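The complex is shown incomplete by one protein chain, all other protein chains being positioned as in the whole.
Each chain gets a letter, A, B, C, D and E, in the order it is written, and its residues are counted from 1.
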Amino acid sequence: MCLGIPGQIVAITDEARLMAMAQVSGVRREVNVACVAEGPLEGLIGQWALIHVGFAMSLIDEDEAAKTLETLRDLGEAQETLEQMAAGDAALAGE
Amino acid sequence: MCLGIPGQIVAITDEARLMAMAQVSGVRREVNVACVAEGPLEGLIGQWALIHVGFAMSLIDEDEAAKTLETLRDLGEAQETLEQMAAGDAALAGE
Amino acid sequence: MKFASEFRDPKAAKGLLAEIARVAGQIGATREKPVHIMEICGGHTHSIFRYGLDKLIHEGVEFIHGPGCPVCVLPRARVDECIQIAEKPGVIFTTFGDAMRVPGTKKSLLQAKADGADIRMVYSPLDALELARRNPTREVVFFGLGFETTTPSTALAIQQAAREGLTNFSVFCNHITVPEPIKALLDDPHMCLDGFIGPGHVSMVIGIHPYDFIARDYGKPLVVAGFEPTDLLQSVLMVLTQVAEGRAEIENQYARVVPEHGNKVSLAAIADVYERRPSFEWRGLGEIDASGLRIRPHYAAFDAEEKFGVGYAGMRTEVEEVEGCACGAVMTGRMKPVQCPQFGKGCTPEMPLGALMVSSEGACAAYWQYGGARAAAE
Amino acid sequence: MKFASEFRDPKAAKGLLAEIARVAGQIGATREKPVHIMEICGGHTHSIFRYGLDKLIHEGVEFIHGPGCPVCVLPRARVDECIQIAEKPGVIFTTFGDAMRVPGTKKSLLQAKADGADIRMVYSPLDALELARRNPTREVVFFGLGFETTTPSTALAIQQAAREGLTNFSVFCNHITVPEPIKALLDDPHMCLDGFIGPGHVSMVIGIHPYDFIARDYGKPLVVAGFEPTDLLQSVLMVLTQVAEGRAEIENQYARVVPEHGNKVSLAAIADVYERRPSFEWRGLGEIDASGLRIRPHYAAFDAEEKFGVGYAGMRTEVEEVEGCACGAVMTGRMKPVQCPQFGKGCTPEMPLGALMVSSEGACAAYWQYGGARAAAE
Amino acid sequence: MALRDERVTLAHGGGGKAMRDLIEEVFTSVFNPPGMEDQARLSAAALAEPGARLAFTTDSFVVTPLEFPGGDIGKIAVCGTVNDLAVGGARPLWLSAAFIIEEGTEIALLRRIVATMAREAEAAGVRIVTGDTKVVGRGGCDGVFVTTSGVGVIAPGRDMGAARVRPGDVAIVNGVLGDHGATILVARGDLALSSEIESDCASLGHLMGAVIEAAPDARAARDLTRGGLASALNEIAQEAGCGVAIAEDALPLRPEVVGTCEILGLDPLYLANEGRIVIFVPEAQAEAALAAMKAHPEGAGAAIIGKAVAEHPGQVRMKTAFGGSRIVDMLVGEQLPRIC
Partner (left out) sequence: MALRDERVTLAHGGGGKAMRDLIEEVFTSVFNPPGMEDQARLSAAALAEPGARLAFTTDSFVVTPLEFPGGDIGKIAVCGTVNDLAVGGARPLWLSAAFIIEEGTEIALLRRIVATMAREAEAAGVRIVTGDTKVVGRGGCDGVFVTTSGVGVIAPGRDMGAARVRPGDVAIVNGVLGDHGATILVARGDLALSSEIESDCASLGHLMGAVIEAAPDARAARDLTRGGLASALNEIAQEAGCGVAIAEDALPLRPEVVGTCEILGLDPLYLANEGRIVIFVPEAQAEAALAAMKAHPEGAGAAIIGKAVAEHPGQVRMKTAFGGSRIVDMLVGEQLPRIC
């Protein structure tokens, strides 16, 4: 449930109503930023947020994202090494 | 101005609202008979009225119609006689 | 069609035409010096052209086409006001089909409909009333248009609405009366009319006596006439006979439909609902005193002018007549349609400039559509 | 797509799958005796099938598809109530597209629209608000549907409407909460779950602690997960690892989006606008205590239930579940969709019988559409 | 029977299974188009004769109400296009049928319309070989619109056209005028009229074939649809550059049609017909053409109504029953009901 996608805030469109323009792969839509607005709205520009039904619900924590990706990369590389080793073993065994 | 045509009252459709069905050459339309209703509406059935914008505006006086037609007929016949006589004269004159 | 087809008998017509020719000759009417007979009513104009009477009749009789088409004489400002009402949100504007194409200063009702106004053609004010019943959340306005013939129908509709306590029905009243413009025409110094054919269906309501002043004060004959072709020819004959005999009387050719004193119920309904306006504007003729009706104050709830604050109840905009329009001259018999410099050029039924080109009852439109004058103009 | 595509990397997936296989082997999970992991959220179900994870993953891991699709669990009576509102004259009924095809007892919103109701799909409650501004004479109702993720958006919309003094906007509130049905499932004596994948976007709003009771009281692990395929695999691995290590904790795989304590503004808006209902009906699961929200009395003017006297504010009609529907058994993990006797016969996406066939997030619909189970059934 | 809905929803236009079911169950199972592709593939043998020409025409049909006494939108959609082919001297062969359907339309109504079309096509000797359906939202169209296109073959040497009409040619219509227009005015209901009139809606391919056989030098024919007889005659007069003279007495009219016109202030000469044509033939072949028409069920009420004349080129004039004469002009727009 709860389709949400990352979009980048590219402009503030209505300070009073807390509206900003978000962009996803070149597609723009005005979204409400009430849930992610702390301090001046300008500060949101350039930030990435999780967009759900026209609301920016949560700012994306780029550090956390990087950490997760690193874990994934490690796992992927470990597995690749394992597979290469297995392939090497197999080759040696003449399979 | 003021398109009006003779229609025959063929039924009473709503006593309270003084509505009746009028018929013109097989085409029926409900009309208001307020302007021609004196006494019980039933009495209107079979009568001819001049219909204008959905209202029966005047009952047609069949005697007067007959009188007018008689005058017309007399004139028409007189003219026919005259023409026949003229034709006869012409024929006699060898035209 | 009973009470209609019998009055289209070509044999009777021949007799009438011969008799007309005889009397016309007797009074010395010629093509150069014709008798001018005004058929007041656009319905008569229509019949004349539809049946080709203008070409059948003795050349010494010339029809002058009168102002009796309520669509033609509707001023442009009034059409603008219709559109003003029709374009208000929530309004269903109902009208007879005739009025759809009449141009206002910017557009016609047909164009306003295309622009999005909810405008519907109805056959009867009763149909508008029914729409009001069925659409309680909408405001249904009926465009009340027409002479005394039509006035009772809107009066009765308003009375019915009042009885039912409908609060979403009103009439934009543009009812006008026949005798007043006739008086205006007769007072015109250019007037050259020898007699009148009176509108039969108006007299069905008001009787024949409202025309007494024409005979009494102006010495002109008037014959109230039916709309079938022999009705018209017979009426012409009756007018000519009066001229020949030096009489000026109000006669009734259409006694099968027209009671001498009109229709009591209709007159009572009119009197209950309407009162005279001090003056009303006629397209081509200008303001004419006491020639229009308005809804009485005790029916103000059904008066669209009051309800929407338009027209005589609001800011009236003065609208200039279109330049080069000769309608006034045509309606007063000083000019034939084809003599108008605009006829068939600036003014055609596709794009009417003047009043008389607007509806098929208009003299110019009838000339154009039926008269064969077009070929020359085109 | 930044923050999305990176998490679809096949190489990372291979690593995750190998690691999962290793841990699954370690705890002795086999096809015959699998570890049962419930992905609560329909979005996760959708991802599993869209990326074919069910076929890639070690055979000792079995996904149990949870009740986390707000469209699927919407009871038929509630759809009937939507239609009741939508069919009232003057109403513009706005909804997310998902809800259009959900069958009520007689028809769906799609069919009600075909029957003449003014039903419009919107992307956001903000769009419904805008419609209300633009149509002051109409009553705009928004179908508030969804879990905690979506609840803030309707709460903020209601607050905004109140600020603007809009009197023609209301919400038909069907917001439900995730923890309560999970508790209900855990209390089910037939329950055979070993761990949970938690809905990431719900926790983005409520944080991860509302699930503490699952670990604490029931000894089951739960990992809050993102929706990309490696997110899901990583979360499965985290659950398995807890099982292997004998732990039962609430962990957060989706830390890039989910703050531990959720979103303050969202929670405040929810608290301001909504309160818990004593109980709410779930399709396939029945009434669950405190599992639904309603609009607080001080926002009653924006509560469609109050405004139209339907639903819990009116006469509630009890609607029997459809006979032969095994949705409850599927949602509690006792049955696979293909084991339901209706699957692909009485129940297809074209003509869904049970809740889980209704939306593409429903387990049965996902099996049908993506899973290849169809060929067998057809 | 995958189609279980009673009404069309937007799902039926979405390109998925619901659409496939609608198309298969309601349309193709009845029309039986050749082949499964989205184009009909037809033997061109009928067109292979040297000098033969292909005739191609199209019309959209938008009538309200969709069903009316004497027919429905499907019937006129077939008849209209068959007639447009036939009046040009073509033998109608194949039709396409494209439907635009408003969300909420009853599927039973669609089935009736499709059944009428299939029946009428069979009677007219044409095949409906390809088609399309679109569904639009409520208010997106008025119920159902049908667009048919038609392909036919014109025999070598056959060349009918308004420009070929010459003074002296005789104008014949195949029956009473205005029945369709009057029927629709009444059936629409908003004028609160009622009558027993039925639409004249009919396919005239066979009748045209018979007339051309009887009057091989037939010059031109027109179906008297929108704008009625008056518009068709004006078009012919203008394209032929000669006048057309008709006689009011000679016009076949049903009393109910006259009555409807009198009530509403309309002229029956401008009322639409869906099964009436006017054909101009050389005077020498007029009686043969009239006889051929009369021998045909759709021509029982045929009548000679006038002729082409050298006078008043480009104009249509009518001798009134009363003895006068008047121009019968083209209308500006639609005829509107009048009070005056």
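Everything below uses one rule, namely that a contact is a pair of C-beta atoms (placed from the backbone, for glycine too) under 8 Å apart; a residue touches a chain by one contact, two chains touch by 3 or more.
In this text the structure is predicted, and so the values were computed from the model without any measurement.
Taking the full assembly into account, the omitted chain touches A, C, D, E. From the set A:I9, A:C35 or A:V53, the residue in touch with the chain omitted from the display is A:V53, counting the whole complex. Listed residues D:E39, D:D98 or D:D194: the one in touch with the omitted chain is D:D98. Residue-wise, the contact with the chain that is not shown comes from E:C141, picked out of E:L3, E:A123 or E:C141. Take subunit D: the residues that touch the chain left off the picture are 1, 4, 8, 10, 13-14, 42-43, 49-53, 55-56, 69-71, 96-98, 100-101, 110, 120-124, 127, 145-146, 150, 229, 349-350, 359-361, 368-372, 374-375. On the side of subunit C, the interface with the absent chain consists of residues 101, 110-111, 113-116, 118, 350-351, using the contact rule stated above. Summarising the interface, subunit A meets the missing chain with residues 1-3, 5, 7, 24-30, 51-54.
Simple rule for what comes next: only the chains that are shown with their structure count from here on.
Think of each touching pair as a link: the shortest run of links from subunit A to subunit E has 2 of them.
The set of chains in contact with subunit D as well as subunit E comprises C.
Here the chain at the heart of the structure, going by C-alpha means, is E.
Using the mean of the Cα atoms as each chain's centre, the chain most removed from subunit E is A. Look at the CA centroids: the one farthest from the centroid of subunit C belongs to A.
For the interfaces C-E and A-D, the C-beta contact count is higher for A-D. Chain geometry summary: the mean Cα position of subunit A and that of subunit B are 87 Å apart. Measuring from the averaged C-alpha position of subunit A to that of subunit C gives a distance of 77 Å.
Put simply, the C-alpha centre of subunit C and that of subunit D have 71 angstrom between them.
Contact with two or more other chains is made by no residue of subunit D.
Touching of two or more other chains is recorded for residues 191-192, 255, 258-259, 262-263, 265, 338-340 of subunit E. Touching chain pairs in this entry, ordered by label, are A-D, B-C, B-E, C-D, C-E, D-E.
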